[in-house]
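With one protein chain withheld, the remaining protein chains of the complex are depicted in position.
As written, the chain order gives the labels A and B, with residue 1 at the start of each chain.
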Amino acid sequence: MNLLLREIRSSPILWLLSFVPVVFIVRKLWPEAHTMLFVISILAIVPLATLLSSATEAVATKTGDAVGGLLNATLGNLTELIIALAALSAGQYTLVKASIAGAIVANSLFMLGASFVLGGLKYHTQAFNRESARLQTGLLFLAAIAIMTPSAIVDAQGSSPPFIQQLSVALSVLLIGTYALGLLFSLWTHREFFSGAAHHEAVGDIWPIGLALAVLSGVTVLVALTSEIFVESVQEAAKTFGMSPAFVGFIVVALVGGAAEMVSAFSGARKDRLDLSVGIALGSAAQIALFVAPVLVLLSYVIGPTPMDLRFWRGAVIMVFLATITAFLITSAGRSAWFVGVFVLMVYLVFAMTLYLLPPATL
Amino acid sequence: MNLLLREIRSSPILWLLSFVPVVFIVRKLWPEAHTMLFVISILAIVPLATLLSSATEAVATKTGDAVGGLLNATLGNLTELIIALAALSAGQYTLVKASIAGAIVANSLFMLGASFVLGGLKYHTQAFNRESARLQTGLLFLAAIAIMTPSAIVDAQGSSPPFIQQLSVALSVLLIGTYALGLLFSLWTHREFFSGAAHHEAVGDIWPIGLALAVLSGVTVLVALTSEIFVESVQEAAKTFGMSPAFVGFIVVALVGGAAEMVSAFSGARKDRLDLSVGIALGSAAQIALFVAPVLVLLSYVIGPTPMDLRFWRGAVIMVFLATITAFLITSAGRSAWFVGVFVLMVYLVFAMTLYLLPPATL
Partner (left out) sequence: MNLLLREIRSSPILWLLSFVPVVFIVRKLWPEAHTMLFVISILAIVPLATLLSSATEAVATKTGDAVGGLLNATLGNLTELIIALAALSAGQYTLVKASIAGAIVANSLFMLGASFVLGGLKYHTQAFNRESARLQTGLLFLAAIAIMTPSAIVDAQGSSPPFIQQLSVALSVLLIGTYALGLLFSLWTHREFFSGAAHHEAVGDIWPIGLALAVLSGVTVLVALTSEIFVESVQEAAKTFGMSPAFVGFIVVALVGGAAEMVSAFSGARKDRLDLSVGIALGSAAQIALFVAPVLVLLSYVIGPTPMDLRFWRGAVIMVFLATITAFLITSAGRSAWFVGVFVLMVYLVFAMTLYLLPPATL
């Protein structure tokens, strides 16, 4: 408990934890104050996500390299998964899909680009592990193909729900299987090529395993409860701010869900440990595409009102494809400078601006 | 003759040659037994293709480097060409086009991926000639552009047959010309960059030139006759097996046509001669795209009921484009390990699964 308090004192973002009780109180007293609930739930999710990420890290450190890598690889995007589950059980499938596609794009463009800029402003040029970046962009590319192919072929004819459902389940199993084999490859048979890149920042003080597990499960519950409020309020609040629903799902939800990882990626870049930043950004994007998204499709049979398929809105497919190609172009050199980051951020800005100006009734 | 028998004894696949007479007998007795004819004709074509490939190889070895390379480069896909010609003269243009696109994708994804997996299970990492892979993927990319551009532009307006026919002939001439210049480049002016990669496996015993030429012409006739039966039976048989016509043309016909080359590519990978495997897989894909396909367009004026154009089904265009990009991403490193192969196979599986589940009445 002492350690936990020290952690909170050392990381200023964790002061935001005080918003966690506030969000539940406000919900109780003013259930219709959507805009306020939206803002407070964001302020509560960000520190919870940071804590969740530290706890996962602490458990991973305790359990050794391979198991720890596996834990990070499956629980690393727990926040995104919980938020998406809240939207899934509410039947808000367009929000689920927008937040998945948005998280892939936010990680592979915004997180990567901002890391390059932050690192590049301090160091003239920076190097990073090309093999690792190549593996992750390859996985991303496979996921992009898996969501492009059915959409491209089915557009050609009318939509035939049973066929699309079968295909979505089959593709989901294939993506999860490939992700598992990729972990076997990078954590086991060829781990010497990927050393250093896959691991997140170590926690300042090593937490005892009991505390870590307790925090992990307790915070998961809190994130789940807060996410429910966030998902309920997000569409109403968006109207107040004049944002299109596409912009909310694709940009706002994705950035909130990835806040904790961004903190780690940016701090890695400032310490000239760009391997870490690229590993978090692309690894997280690949994890969402090959693990979180297909798991949500499969879980929709259990917890969703109707099955969810893997077809995405055409604009989302194009953005995921272009983000993947951009990440490949950019990481193939294994070196970075500030302008490389600016370039990647600009691609993200093109997408964000287009979605922001998009009139409602799309997505 | 002795040599030929020894060849048959040493290669177990050639025992299947006994199915060649069977297919003609069954055709005579039960002309309506489509499913049986389909299975037996596949069992007959595979060993004939192997023999055809050995004979081409033997003639190529006898005639020296440049001429031999040229022979391999033009006759290397004789089986695919003969099967497509059988479908062409029967006026089955959708089958012709599906088998062309399918052969490009099967070679650049399935053959390449399976070679990487088979090699990777035996060797930790394997290296191959990057220059050669770059040339072949470049040629493939040009072919992909040549079939994308007209389809992309013409979709925008209604179809105007005379314009498309002119464009198809012009693009066909351009592709064949580029292929010829590519041979001049890789076999003559800059052959030092491509040594070792373009040549298929040498035949165990060197056949005398007379025998090789006799086998080449005799087997060509047999493949032509068997292909005719195969093409007649394939659509009916597909219904029995519950396969979509898209799946049959794109996957089944393409894998049957390429069986002989797969045997060589896989055996190369198991012997750590990955240059050979990559050369066969990508070289063969480029040959089909830049030589076989345009030759079929031009021949359709002579032997087809009506002229055939170069427009492809939208799904086929996307698959060829994505296969080309995948081959480029994968070969740009010049190194391979088992997971690289798994990744490429998964891309192929995405396509195969989508086509398998596709309801009929597409393609």
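One rule holds for everything that comes next: a residue touches a chain if its C-beta (ideal position, glycine included) is under 8 Å from a C-beta of that chain, and two chains touch if they have at least 3 such contacts.
Fair warning: this is a prediction, and the values are worked out from it, not measured in the lab.
Chemist: Of B:T63, B:Q235 or B:S332, which residue touches the hidden chain?
Modeler: Within the whole complex, the residue contacting the unshown chain is B:S332.
Chemist: Using the touch definition from the top, which of B:L4, B:V117, B:A146 or B:A259 touches the missing chain?
Modeler: If we include the chain that is not displayed, B:A146 is the one touching it.
Chemist: Which residue among B:L5, B:I25, B:V67 or B:A170 touches the omitted chain?
Modeler: B:A170
Chemist: Mind pulling the chain A residues that touch the left-out chain?
Modeler: 124-125, 313-315, 318-319, 322, 325-326, 329-330, 332-333, 337-340, 342-343, 346-347, 349-351, 353-354, 357-359, 361-362
Chemist: Touching the hidden chain in the full complex, which residues of chain B are there? Just list them.
Modeler: Contacting residues on chain B, toward the hidden partner: 134-135, 137-139, 141-142, 145-146, 148-150, 152-153, 156-157, 160, 163, 166-167, 170-171, 174, 178, 181-182, 184-185, 189-190, 328, 332.
Convention: only the chains that are shown with their structure count from here on.
Chemist: Which whole number of Å gives the spacing of the CA centres of chain A and chain B?
Modeler: 41
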